[in-house]
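Structure provided below as structure tokens; questions to follow.
A single protein chain has been removed from this complex, and every other one stays in its place.
Take a look at chain A:
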């Protein structure tokens, strides 16, 4: 954080940058929250979640709308990042993974996650014309986008804050609960497959915990 202030003071008054800086943080956090909700709701749809008080199409409509909303916040997050003079990221590195000179691996994760989300969203918009299998194959990329986005977020400057850590923990808990519920419900067949999927899912919090304990977050800004 201090280096940011120094960097900013060199060119423009620090205060002039702060709204964008905070906008990037806020929009990023909301994107992660909504993406988490979209993934968890998607898992509920696939698992044929049918509570008494909701119809199924309401849950899938919620899944769809929350997904679109997450893309809107993702767009804000990307625009404020590129526009912010404190963060030297241009349009091309914001869209093509792993070519940014700036915070290369972490920004690469962010770009990868958003490209995956874009692929999922675009194919979903035309899914009636795509057919089930090709659409579904791409849609599974959502499972990859979510942890990638999570680790991009965890590498951020605010990860030392309790509130931010709480948000990440809640996101992990929500997706893990949904995935385990679905694996449990999918029984009784394919026990080995379901168990290993459950273990793989549990690796996300384990890796996140290890990552936070080793403390690389925040060292880039």
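Here is the rule we go by: contacts are C-beta pairs under 8 Å (C-beta built on N, C-alpha and C of every residue); 3 or more make two chains touch, one makes a residue touch a chain; residues count from 1.
We take it that contacts and distances are computed from a predicted model.
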**Fill in**
From "Fe-S cluster assembly protein SufD", "Biotin synthase", "Ferredoxin" or "Molybdopterin dehydrogenase", the UniProt protein name for the chain not displayed is "Ferredoxin"
**Complete:** Missing-chain contact among A:46, A:123 or A:157 belongs to A:46
**Message:** Tell me which of A:60, A:123 or A:157 is the one touching the absent chain.
**Reply:** A:60
**Request:** Among A:135, A:181 or A:211, choose the residue that contacts the chain missing from this document, as touch is defined above.
**Result:** A:135
**Message:** Applying the definition given at the start, please give the residues of chain A touching the unseen chain.
**Reply:** 45-46, 48, 50, 55-57, 60-61, 127-128, 131-132, 135
